[in-house]
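Before we start, here is the structure in question, set down as structure tokens.
All protein chains of the complex are present and in place, except for one that has been dropped.
Chain naming follows the written order as A, B, C, D and E, and within any one chain the residues start at number 1.
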């Protein structure tokens, strides 16, 4: 496949115009490699392990959700130098789709909802509220990560889900007004918890966003490379 | 006690000069009540429950770590109106010590270290590294909150602790260089985890900072009012 | 009356969209009290005296032109604490309409023009020019404040009026071009006077804006509470 | 006299270092004319009338308190072109001393205090407080302008004076704490009046600052050119 | 001719709306002189020599491309005072047309192209590309300035020209894509040269922009005043 054809397809899937302003210059073709390639790999993050595995699979293109060059660079040292050396030497392209994918139809929240079998979905300004017929234990099992339950969780009948770091006071209020009985996302801050109008189910950022990349890989015949954070709870 | 005498004591304990710039105008006497009082209560946050209990105890002064007026106000509505009505009607004073207390001798990290029996302590630019002879299970028990363990935790012999939200890449690097084998704090972000040089032990913000307020209350004969976040893990 | 019904009516009268950007967050329901009330009071400023009188009249709502919370607050002390204690304890709502009311039909400049019997009115970018058939002495009498006359005032046939603090060089030029022979407003600065193209009649801010609040109160059956600045001239 | 000698003397009198930051580039030699001159005129403002009179008196230097080039210029048109044409064609120098003179020993507040015979003077962060043995009527007479008296003026025994536009809330509070019973300055705003801790005596900006320029002219043998604002009160 | 008639004509020729934002306040009637005049002079810059010659020719209006008041003024001293004295004393008007003229039809790039006999012109976002049938030596002769040739210039068949300081990386790329074989402009920076995709022909800023002013003067019957920079090359 040619990189220009690939770019066209990707921009149809997750149009750059949908991205938040803070993603300017941080999505799309982030590292340019060979213009022609046959194998595409996909992952949530371009970690060293993911990159090495993609190279081992002779990928000409690696598609990820989070750019490894978030902070603008004026020098290339340490782990960044190692990563860039691997990617550039292998002439592997690196494609990032971040908030443009979050906002796209069939994006991260849609894949997450599918995984949790949410029905009767109503969109929020970010994420959505849907009817949930599985238990928190089953949510944990499907996501593949332990959960932290904040507050008095009595019902997940109507569940708000926001993939990524979505515990925002305004979103919580919107979800409550939209009939949600609980809110599932990642990275809850103390100050937000203190005034939350809903019980919060805190998963990992990875567990909430990886399903979309996995599903995308499956649909397009790419190789998904998993790199699950190592996490356990005590007690 | 007179409020001016009290202010003098408090400013000796946690000098305003030690505060970060972002705390300007957000520490000290945040709500002015009766100038003379006898009962002092103390808590981590001025939640509605804490305020009601302090009033029930006829406190003339409530000392907290986190201001309830963080976002500058041009209107007083909703839960803020309810809180301010309670505090002002009761003519209760409200005193906040935040980063000035974090940076003070015998401040939040000192109390946390004492609770965890850390010895041979070496200061970091925030927090410290100390020798830890208790297990993660015992850490969880003493803190009174479940823990999330990120990464391959093999040893807590030398443990870095930063009360509050302290998982900062620069601090993690500093702690690693300082000999730490693990890092205990709250509110770990995915992007920080992805490049952490140390296994991370994630407690709650409350559990890490409350010990300092409790110890302060005990030492000064104030009533400490606990308001522990409701949290459990699945599975 | 219910507060939501009241808000709807007020927003029809002085739509929030008409406000200047600097009024963002500083108009509308500034203090939230009881949602149901029967008595409404009205004044130009929420001074301590006005608030005490409104409480004495058992007002559930006080409507003013100038917010008492102009400077964003991160602490509530001194006279602000006293004012907020009175308002909150009485569960009185506080409603502010400022530049949205200035720009509304039938707003501050309209009421002022009516009081001065101005006819043939032509709008300026702020305020208006109208034909005036009364003398400066009569203007002073109707406004209820002494005047300062700057420059060689020979005629007020066509008078520009801008309620509040309106002596702006661009407005003065516009008024002159619009045929005005004098300009009535408040708070004239030396540097503006030095290059004014028109004689200036300086009243008090209060005297120019109070008529609109008085007329509004009369029309809606509210109690207007006067709190006229104490002012005399020498000689 | 040579202009360099003159500059040296002036900078000793009112050192540029004493000026506020907003005066950067707006004090000192504002228009450069002939380097040698014999006649110096002085005024508060470089108004057209003042400039014409100075030229009539064949002044080689005009010293003023307020620069006529406050707003930075990228074009020279209208009244500015007329003024600059007069000054430049006459090769008259223009010297400005503004906040550097306000802050100098023997500056504007000193001259004002002398005119009002204030004794036992104590400095404020701007202006001063002094004992005053003359009546408000006599103050008006000496200043040569009508006064507006705001609030309940019962005593001017200890009077705070700030030449220019000095009704600042922090200054008023400082003056009250310093024992003042009244505060004399110019250009009082409504919002400041509403919370003033002291009665305010409002003179004109000109009347408060001209004495310093007059006294300076008298001491140095310059010609002072008066250009008093035309002002009367009604009733 | 009356100045208002003149302004109307000039604004038709080079509409102020076409100017770049950085020209705000720096184009149009920059110095206001007599409203009636008969003689108009024209030059690229309002240098002292140009101004003196225009006055000698009794010009009532001088039209230039570069304002002499680029940096906003709060004082008028040194060479600026000398220049302003000459212009204002002579009551000569000064008209500036800068980027509004660059962007106008028949503007600076059009005149330059005509001088170089460029045909088949295609516009760039600034400047244009045209077919060039003369040699670099002849270009130098027609421009009246020596040239610096950067890079391996093999052909000027299709030549990009941007009057003024136009060696911008984005423009160079655009010109290359538009078929240009060389790029003619002024003031090439080292860093731009280092990544230029085209050989660069560097003339003087004056030589590239003067033709437009000369042609304008010729068409409207004005006197063009030449003030060519003194330049030679070694060896």
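The criterion applied here is as follows: a residue touches a chain if its C-beta (ideal position, glycine included) is under 8 Å from a C-beta of that chain, and two chains touch if they have at least 3 such contacts.
None of these values were measured; they are calculated from a predicted model.
> For the full complex, can you list every visible chain touched by the one that's not shown?
Spelled out, the missing chain touches these shown chains: A, E.
> Which one, A:84, A:139 or A:172, makes contact with the chain that was left out?
Candidates A:84, A:139 or A:172; residue touching the omitted chain: A:84.
> So which bits of chain A touch the chain we can't see?
Residues touching the hidden chain, for chain A, are 25-26, 28-33, 67, 69-70, 72-78, 81, 84-85, 88-89, 91.
> When the complex is taken as a whole, what residues of chain E touch the one chain not shown?
Residues of chain E in contact with the hidden chain: 45, 47, 66, 70, 79, 136-137, 139-140, 146-152, 165, 186-191, 193-195, 204-206, 229-235.
Operating definition for what follows: only the chains that are shown with their structure count from here on.
> Spelling it out: a chain qualifies if it touches chain B and also touches chain C; which chains qualify?
Chains in contact with chain B as well as chain C: not a single one.
> Assuming chain D simply isn't there, give the groups of remaining chains that still touch in a chain of contacts.
Groups left after taking chain D out of consideration (others unmoved): A, B, C | E.
> So if I superpose chain C on chain D by CA, what angle comes out, to the nearest 5°?
180
> Can you list the chain B residues in contact with two or more other chains?
Those would be 70.
> Specify the contact topology among the chains shown, as one of line, ring, star, complete or other.
Graph shape here is a line: each chain touches the next, no loop.
> Run through the chains and report each pair that touches.
Applying the touch criterion to every chain pair yields A-B, B-C, C-D, D-E.
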